[in-house]
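These notes concern the structure reproduced below.
A protein chain is absent from this complex, but the other protein chains hold their places.
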Amino acid sequence: MELFFILQLAFYVLGGVFSLFASAEKENLSRATHLLAGIAGGCGMVYSLAVLFGAPQVSYLFPAGLPLLGSLEFVVDPLSAFFVFLISFLSLATSIFAIGYTRTSQLQKGVPLLGFLYNFFILTMVLVVTVRNIFYFLIFWELMSIASYFLVVHKHERPEARRAGFIYFVMTHIGTAFITSAFILLFVNTGSFQFDPLSAHAPLLSPAWKNGIFLCALIGFGAKAGMIPLHIWLPEAHPQAPSHVSALMSGVMIKTAIYGLLRFLFLFLGKPFAWWGSAILIFAIFSTLFGVLYALMEQDLKKLLAFSSIENIGIILLGIGMAVFFSATNQPVLASFAVVAALYHVMNHAAFKGLLFLSAGAVLSQTHTGNMENLGGLIKKMPWTAFCFLVSAAAISALPPLNGFVSEWLTFVSLLMGFKSESVGIRFFAPILASLLAFASALVATCFVKAFGIIFLGTPRSKCVSESREVDFSMKLGMGMLAACCVLFALLAPVIISLLGKVAQQFFGSEVLSQHFVRKAFLIDPAGLSQFAPSWAFIAIVVVVLCILIATRVFLGKGTIRIGPSWDCGVKALSPHMQYTATGFSKPLRRIFSFLYQPTRRVEVEDEGHEILRTARRFESKVHPFFEETFYRPLSKWIGIVSQKVKAIQTGHIQLYLSYIFVTLVLLLIFLRLSR
Amino acid sequence: MSMEHESILSLIHFMGMAFLIFSFAMIASPQLLSCVRFYALHSLSLAVITALIAYGNHVEHLIVPAILTLVLKTWVIPQIFFKLTRRLGVHREIESYINIPFSLVLSTLLVFAAYYTTGDLKVLRPVFSNEFIPLAIATILIGMLMMATRKNAVSQVLGLLLLENGLFLMAVTMTFGMPLLVELGIFFDVLVGAIIMGIFVFKIRNAFEGIDVDDLTVLKG
Amino acid sequence: MNPIPSVLQVLLVVTVAPSVSWWIKKIKASSQNRVGPTLLQVYSDLGKLFRKGMVISNQASWIFHVMPYILFSAVLVAASMVPIFFKGSLLGFSGDAILFVYLLVLGRFFMALAALDTGTTFGGMGSSREMTLSSLAEPALLLSFFALAYHAGTLSIEGMVSHFGSQSPLQILFFGSLAFGAMLIITLAESGRIPIDNPATHLELTMIHEAMILEYSGRYLALIEWGHQIKQFLFLSLLVNIFFPWGLAEPGAGAALFLGSLFFLIKIFSLAFVIGWIEVHTAKLRLFRVPDLLAIAFVLAVVSLLGQLMIGQ
Partner (left out) sequence: MSILYLLSVPLAFAFLSLVFTSKVLVRSFFLLGTMVLAVAGWWLVFQSNPKEKIFAFGENLMMDSFCALFILIIVSIGLLSSLYAAGYLFKEDESAIPLVKLKRYAFFFHLFLFTMLLTVCSNNLGIMWIAIEGTTLASAFLVNVDDKKSSIEAAWKYLILCTVGIALALFGIILVYYSAISGAIGDGKDFLHWTFLMEHARQLDPEVMKLAFIFILVGYGTKSGLAPFHSWLPDAHSQAPSPVSALLSGVLLSCAIFGIVRFHALTQIVTNSQFSGNLLIFFGLLSVAIATPFILIQGDYKRLFAYSSVEHMGLVAVGFGFGGLFGIYGALLHIINHAFTKSLLFFSSGHLLHHYRTKEIQKINGIIKTSPLLGGIFFLGVLAIAGLPPFSIFVSEFVILASGFIAKRFAVCAILLLLLILVFAGLLKHASSMVFGKSEQPVHSEKSLLMDGVLCIGVVLILVMGVYLPTPLNHLLQEASLVIQGKN
């Protein structure tokens, strides 16, 4: 299996080097780079699945270049294997998509650099989840951020791309600062830079150190995952990156933060405290609600998808929060079920969010605009993209036959297993959290009805829709693969859960067995609350639909169909502008939640003389971005003011500089005299 | 021998007082040239003190720095300054941020502070007599005050040289002077420093038509 | 145990559902001293619609054609999970309350999409309002299910019904009544009854559910109407079987089945009478007052859960 690991890394490096020589006219080289990335993804899937299915851990040791900082060691245990599988299968799909996508007019210039950065970006992600040394983990972590920064700033002529890149890189750096301090706190305790001694030493940590390390890790990885107070970079950065890259960023990059968090919570910090669980749950539910509430108000498709990533991170954190809570009140079986729920949602989110971004990329490549207000009726021009977007929209809104529902159901049940814990607080709040999760998933359904409906259905709102036509084969194949995954991950739920059970075993010891979660085709929960058979549900729906179709066809014959214009109340001029717009669609929710949004609207009215028949020239409605306005903007303004003030100490007068020296000298002498 | 010792001791104390008076005179002198002359006298008293200490305590290797001070600081450096001011046609008055009476009050305060802090210093048991330590520190503080308040580049250099004299007195009274090699090096550095500062004053006058340090505030932030 | 009674149950649900909506129309008519439609009228309407030809908009895409079948099948699968005439159900084992609720969400999701498909203003308005209100109703519905699950110890609807069947009414009176109140409000919201949505009119100010299916005709309209009536019947039967479970037959009992189902029909028609009575005596709420009503439902569910915790089982 080591061979496949090395092969994967080698292919990425080869792909990167190949792309440096590729240029716009040499098509086959840019196609080769993405093909190589795809093959590398394939190799990755091979050895990660092997490890998940029970093969011994893959481990590899590079000769370390730097003294004092430990050895560069790679080990692929079940947890790393799961994340490598995630990275590989999504990068396989995005690479196939990218073969066609990079040829479209979107990304004509800068292809060589884009290809190189793309391969380098996936390579660093794979390395991050497999490295076993603190120092090299931080190096690959920051390399991942650098690669994604350059990808976000790829179209650097646009000022908003530069601004997004800047915010993204600074927020990531803040996260890395916290992660560095968490790791060094661990190092100070154990004296070694390797991960294995850290997890071996975990039970001996004193409570004060554990709490400190937990907080640093939560804030550090939370910033990278896009947890609510630290999320402002996500809706800025993802839309700027090319779509197949933002699919990877949303699908997998923020999951490396979840990987880091899991490693800290369940391997490095030994037995957690109960308040950790509630802290994570609070952050999780805020991320879920705010993520979807802001996603609803977006007009730009990729920003909408970015906000919905924040919502899904919230769902994952809900699972992790309950897992931490259960393992704090030493119920390992319940805790492992919650971890399995979280990991399952990580995988599902990678599948459908990747597909959403890819189809958004397809739409972008044809219509050259991300703004939903001037799209519409694309289903007739791009049927395949529309179908894939529909599948992923249904999956993300957790509609039953697809994978979204399975992981949502697992998260619901892991929340409701809170009934079994003896603390009254969690017994009351767990169902409340579950109902808020239901509320959020209903809003997601609304959000994606709006997205799909406004973009693909109805009549085209602007001419850029008319020139668009279906994307080429490689992009369709990429999207098709992910759509198939959305269905496959639902049907194969029992198999997948038994694999994830192995990862849970790594956390909670071997007494956690997969038959606590799976009985033949049924997913059961250890607390005996309920059971669910995804395959049965899928078959039931499909069979019933077919029966009705056949029944109506047999009993009532073909039935005459007459094509006529849509109902226009006799006005005879049903123009596309009479349709509901994205802003209009989310208007009721904006009114209901006006306390949160504080919506402001500006209407420029123009009346040709008579004030009754006035025509609104321009309507602009903005939603108050709560976190930016209340915390981040004042902070940066305050820093600016302080810096201006401090600038005054450099006035240019040499006498002033001399008096700085003499005053400091006198103060030091006094300090010496006092301290004696 | 003891009587001779007494007379040397009293002579040294007299020269110490002269040393302090000349530093007051330097900070109080309105004219640049008078300030340079006082500097020459100040170095002369320093040279005499060094010679007397050398003779009184039979420390032969102190004679060389005494002679060097006499030659360099009472004759060579003042000549440089005279030639400089004549060649540059620099106007004679000394502009300062604080007027002369106020700077005199300040310098007396500094002298008092020097005596207060280091007067009964148990820590420093100087080799020779311990009342020269506060005198040296007072001179250093006056030198600092002079540099910090003068607007004219030349008078800033003079403040620096005054500070060096204070340091040199401290060295002599604390440890009978440093090893000869180091003494020579320090003198060489002071001389080259003075020459280079002279060159730069010359450059400033060419560039800024005047050696008022206030024009030198272009570089900010 | 043989599946025949549960298959029969599904067929029975499908046939009895229109009669309940006829019964509600009848009550409204009699209270407005009109005669109202006959029982056969409802069935003949459906039959007529099935046979009629269809007029389909030129803007419509394949989603417009697929939606009625998905809606009807979703409702049918949901129906096969709920014990109605007796304590068993055809697919009860395959899922629980969450699957039941999300099946209905599947139907609603595609209905909202189809509404947007034809590019008319009514479709957009209907789907926007429907999705908004349903996303406010869903947490209350699920929370009341969770409150019941907390008491019953299981999430599957079959388990809940059999659990509450064996409970003495006094024991579950307090939190049960609160949960019943919440579920009743949600039933009105889901089936589009008066306080939330006016099923009888096509006035754009008031219609939510009707606005979405404005473009439909013929066979598709029949399927949608029928599905809607089944969904309404499902909610009513849920209310009846969970909160008034006495007399419901055990899965195996052959003879008692008829008696049990008869008894169930009486209960369901009396509950339909209550719905009809509410419809007559309350005016439709303004659209932005409905969230307050749904908030009341949510609070009722929260209090019923809190009640159980405080009193401790």
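In order of appearance the chains are A, B and C, and numbering begins at 1 in each one.
Everything below uses one rule, namely that a residue touches a chain if its C-beta (ideal position, glycine included) is under 8 Å from a C-beta of that chain, and two chains touch if they have at least 3 such contacts.
For clarity, every value in this text was computed on a predicted model and none was experimentally measured.
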item: Contact list for the unshown chain, restricted to visible chains; value: A, B
item: Full-complex contact with the absent chain, from A:330, A:371 or A:664; value: A:664
item: Residue ranges of chain A at the interface with the undisplayed chain; value: 65-69, 135, 138-143, 146, 153, 156-157, 159, 162, 165-166, 169-170, 173-174, 177, 180-181, 184-185, 187-188, 639-640, 642-644, 646-647, 649-650, 654, 656-658, 660-661, 663-665, 668-669, 672, 676
item: Residues in chain B touching the chain absent from view; value: 123-127, 140, 144, 147, 153, 156-157, 160, 163-164, 167, 170-171, 174-175, 178-179, 181-182, 185-186, 188-189, 192-193, 196-197, 200, 203-204, 207-208, 216, 218-219, 221
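Methods note: only the chains that are shown with their structure count from here on.
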item: Geometric centre distance via CA averages, chain C-chain B, whole Å; value: 102
item: Centroid distance [mean C-alpha coordinates] between chain B and chain A, Å; value: 71
item: Geometric centre distance via CA averages, chain C-chain A, whole Å; value: 36
item: Of all residues in chain C, the ones touching two or more other chains; value: none
item: Multi-partner residues of chain B (at least 2 other chains); value: none
item: Touching residues on chain A, where the partner in the complex is chain C; value: 376-377, 379-380, 386, 390, 394, 397-401, 405, 408-409, 412-413, 416, 419, 424, 427-428, 431-432, 434-436, 438-439, 442-443, 445-446, 449-450, 452-454, 456-459, 522, 528-533, 536-537, 540-541, 544-545, 548-549, 552, 556, 559-568, 574, 576, 578-580, 584-589, 591-592
item: Footprint of chain A on chain B - complex, ascending; value: 97, 117, 144, 147-150, 156, 213-214, 216-221
item: Touch list for chain A against partner chain B, complex; value: 647, 650-655, 658-659, 662, 669, 673
